[in-house]
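Every protein chain but one is kept in place in this view of the complex.
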Amino acid sequence: MSNLLPDSHPLAGHDSLIQQLRECGRLFHSRGWSVGTSSNYSVVLGRDPVELIVTASGKDKGRLESTDFVHVGPEGLPIESDQPKSSAETMLHVVLAEQHDVGCILHTHSVWGTLLSEHFFDEGGFEIEGYEMLKGLEGITTHDYSHWIPVFSNTQDIPILAEQVRERLADPMESMTHGFLIHKHGLYTWGNDVFAARRHIEIYEFLFECTARKLGFPVV
Amino acid sequence: MSNLLPDSHPLAGHDSLIQQLRECGRLFHSRGWSVGTSSNYSVVLGRDPVELIVTASGKDKGRLESTDFVHVGPEGLPIESDQPKSSAETMLHVVLAEQHDVGCILHTHSVWGTLLSEHFFDEGGFEIEGYEMLKGLEGITTHDYSHWIPVFSNTQDIPILAEQVRERLADPMESMTHGFLIHKHGLYTWGNDVFAARRHIEIYEFLFECTARKLGFPVV
Amino acid sequence: MSNLLPDSHPLAGHDSLIQQLRECGRLFHSRGWSVGTSSNYSVVLGRDPVELIVTASGKDKGRLESTDFVHVGPEGLPIESDQPKSSAETMLHVVLAEQHDVGCILHTHSVWGTLLSEHFFDEGGFEIEGYEMLKGLEGITTHDYSHWIPVFSNTQDIPILAEQVRERLADPMESMTHGFLIHKHGLYTWGNDVFAARRHIEIYEFLFECTARKLGFPVV
Partner (left out) sequence: MSNLLPDSHPLAGHDSLIQQLRECGRLFHSRGWSVGTSSNYSVVLGRDPVELIVTASGKDKGRLESTDFVHVGPEGLPIESDQPKSSAETMLHVVLAEQHDVGCILHTHSVWGTLLSEHFFDEGGFEIEGYEMLKGLEGITTHDYSHWIPVFSNTQDIPILAEQVRERLADPMESMTHGFLIHKHGLYTWGNDVFAARRHIEIYEFLFECTARKLGFPVV
């Protein structure tokens, strides 16, 4: 593998995971889901306390280098000081990583996701129902299923948003199983590894495009 | 050719066909027709009894490995036990492979196909008529032709769906010559080899996009 | 250059032109303008009498081999007998090649072109006006220009269509300077070399997309 890091580097030993996130970046950028240095991706190294590798702030996601990542601890801060600045949204990753089965968190910005987050904001989210493609979401075994995508308000106060997400994850009345949108912003989804989280991104993007295009269809 | 399999492997000797299916996967994934591990592809090795090589379940179609395939027999079961699980929809491939001139079966999930399968479900299908591109369907020699795409109900009971497809293929009153959609699910098409089946995928996707975009056009 | 042909081959000595057409095929296929073995491309070797190299019939345009071409004479027939079958539309290429400044003819099938050819068929064509992009058409030096795209009826009788195109090219009242569409079929354009003809394809496709998308816009 290229780009092997020296033992003393805060990312040392995690080359394979980093390669997988870089490949996500190349794919998502080529699809238009991570343009303009938007998006951030992380893998979970530990949960007690939470340890993550997360993309550094302001990088072109289509051309991530092996060193464009930060090793952070449970408060979202770098575990060693001489690392690049991590994404402003790192605390959202930390909160999601606290869940017992989450190994990877991916956040993207697509046109369709953005439009739906705007269109359905007042309703707090929207339903996606009856599509075979829903079976790509972990644990879903039939198309005969209705999936709710919550839409959160956007804010620059990430700790507040992170707390809202934590509460929602714990809310027994309103489950949030696979992902959510932020208003005029983008998608967060997760999975037990990079493969699963990346699959969720593709599934959501497919279903978002279907949902948004249907809005422009004539009623028959 | 890379990825040569040992003689004892259930896929041994079929490297070229497997390479062709892998290339279909790369193309279809890049077009957005096989995302999120959706889709499945097969080639027919024999017809009496039916023998197929079909994609294993749950693989990323854009990055298929040579070993991400299963050699199955006439009941859709692996001919040897130490193979990966084949696609849940293997029996649909078996039924289609029973036809005398079918060498390859391709199943994809595109946004346009999904939207049309939903839009025209109550009518049982839809007509595509008068397009030069129809000549890309095997045996069609003029654009002056009307092609019906049936839309089947979706179900997780694949043997039932397979039986409906078998009956429809045999129905002298309602021919189903080149492919069909499943409601909110995707496209099945086939051809006498991978080249022909892949061409049918491209032809259908083109015609689906035309048909769906026209629905959004103003009437002049 | 790879794929050098032996001296005795009917395409011998034309490797560079053939490479350029193959590259057009890769580009146009990747854009969705030449899918499903649709489209055909030619370069003009001589004009008195007309001699062309044109794509063979039924090839995947995204993966053209150096031998997937035919050297044809003024009647559109192969100059030597042991060549593949040339495209069914070869006579259209011959007629266009008769014009004094044409070195390359490209025919593509895009969704937007197909939709516009259908939408504006009854009017015999449509106007594209005022776009800076029009300056990419050879000889156009200002955006302040109105360009008419004729739409011909489709037919499987190519000699009849070729004759209509020849008459239209010679018609002093209705010029047809850079290209035309065929109803529910596709685009023909040309240029003095492959570079110019390829540029015209890109220009037309851009303008077709603008024109078609505007039809779906609300009137303000």
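Lettered A, B and C in written order, each chain numbered from 1.
Rule of thumb we're sticking to: a contact is a pair of C-beta atoms (placed from the backbone, for glycine too) under 8 Å apart; a residue touches a chain by one contact, two chains touch by 3 or more.
Just so we're clear, the structure is a prediction, and the values are computed from it rather than from any experiment.
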{"item": "Among the chains presented, those that the missing one touches", "value": "A, C"}
{"item": "Contact with the hidden chain (one of A:79, A:111 or A:176)", "value": "A:111"}
{"item": "Which of A:35, A:165 or A:207 contacts the chain that the document leaves out", "value": "A:35"}
{"item": "Hidden partner chain, touching residue among A:67, A:99 or A:154", "value": "A:154"}
{"item": "Sole contact to the chain not displayed, among C:15, C:51, C:98 or C:202", "value": "C:202"}
{"item": "Touching residues on chain A - with respect to the absent chain", "value": "32, 35-38, 60, 109, 111, 114-115, 118-119, 154, 156, 182, 184-186, 212, 215-216"}
{"item": "Contact footprint on chain C, counting only the chain that is left out", "value": "31, 130-133, 136, 141-144, 195, 199-200, 202-203, 205-206, 209-210, 213-214, 216-218, 220"}
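Convention: only the chains that are shown with their structure count from here on.
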{"item": "Topology of the chain contact graph, where touching chains are joined (line, ring, star, complete, other)", "value": "line"}
{"item": "Distance from the mean Cα position of chain C to that of chain A, given in whole angstrom", "value": "45"}
{"item": "Chain A and chain B, separation of their C-alpha mean positions in angstrom", "value": "31"}
{"item": "Chain A, residues touching no fewer than two other chains", "value": "216"}
